[in-house]
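One chain of protein is taken out of this complex; the other chains stay put.
Right, chain A next:
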Amino acid sequence: MYAFELERPTSLADAVNALKSEEAQALGGGQTLIPTLKQRLAMPETLVSLTAIDELKGIRREGDTLIIGGATCHADVAAEGSYPALSDLAGLIGDPHVRNRGTIGGSLANNDPSACYPAAALASGATIVTNEREIAADDYFVGLFETALNEGEIITAVKMPIPQAAAYVKFEQPASRFALVGVFVVKTANGVRVAVTGASEGGVFRWSEAESALSSNFAADALEGLKVPSDGMIGDIHGSPEYRAHLVGVLTKRAVTKAG
């Protein structure tokens, strides 16, 4: 990696300040950024670590909403348990090293098209809280590695409404064990939301046909005959667009069954 300065602010205000410099970049758990730096594919002058800021860490419950600090690591979310499908998802990310370093804010800010958290946030109808504003998940995910975040904007927390029922089913890419396809299904009083990660060239997306069908009948059978088109699906050595589109259907059914 190239040489850089490391700042470890202990307050959000200091972090926001440090990130005002044009060549500064926020560092969460570093599970994407550090490998990128090691390959010399990025050259930030300053890295501003967010993991020493206590106010960004921790999980608390307010009524039926789980509020997760942006710098909370996956292992903590996995252990928390009051939103079982979310904890389940967090416990399946990477390996113990990754889960104890990687953060929910880092994952959502990076918006890798194969990451798991975007599916949870989008399906849950989460709210992404930043130092500047609150962004609804439906407005947050813009495209491949693209989000609604401005330069220097920091995810301080994620508000996850705890649904009536939910489940995440991930089909792993054999090498990376990222989601080749992952489907998060959420059932609430207002209906069903289905978010798909790993599959689309546009990143995480909602499968609206499935949502309608499941909102009237929350059962795997309700999905019979429904298919996502393979157009726009990712095709690579691990799976064709047709295969990914097929998996969306299979995994959605399994998620519904798992959610009960």
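By definition in this document, a contact is a pair of C-beta atoms (placed from the backbone, for glycine too) under 8 Å apart; a residue touches a chain by one contact, two chains touch by 3 or more; residues count from 1.
The criterion applied here is as follows: contacts and distances are computed from a predicted model.
The protein name that UniProt records for the chain not on display, among "Xanthine dehydrogenase family protein molybdopterin-binding subunit", "Copper chaperone PCu(A)C", "ABC-2 type transporter domain-containing protein" or "Spore germination protein KC", is "Xanthine dehydrogenase family protein molybdopterin-binding subunit". The hidden chain makes contact, of the residues A:83, A:171 or A:207, with A:171. Seen from chain A, the chain kept out of the figure touches residues 3, 39-40, 171, 174-176, 180, 237-240, 243, 246-247, 250.
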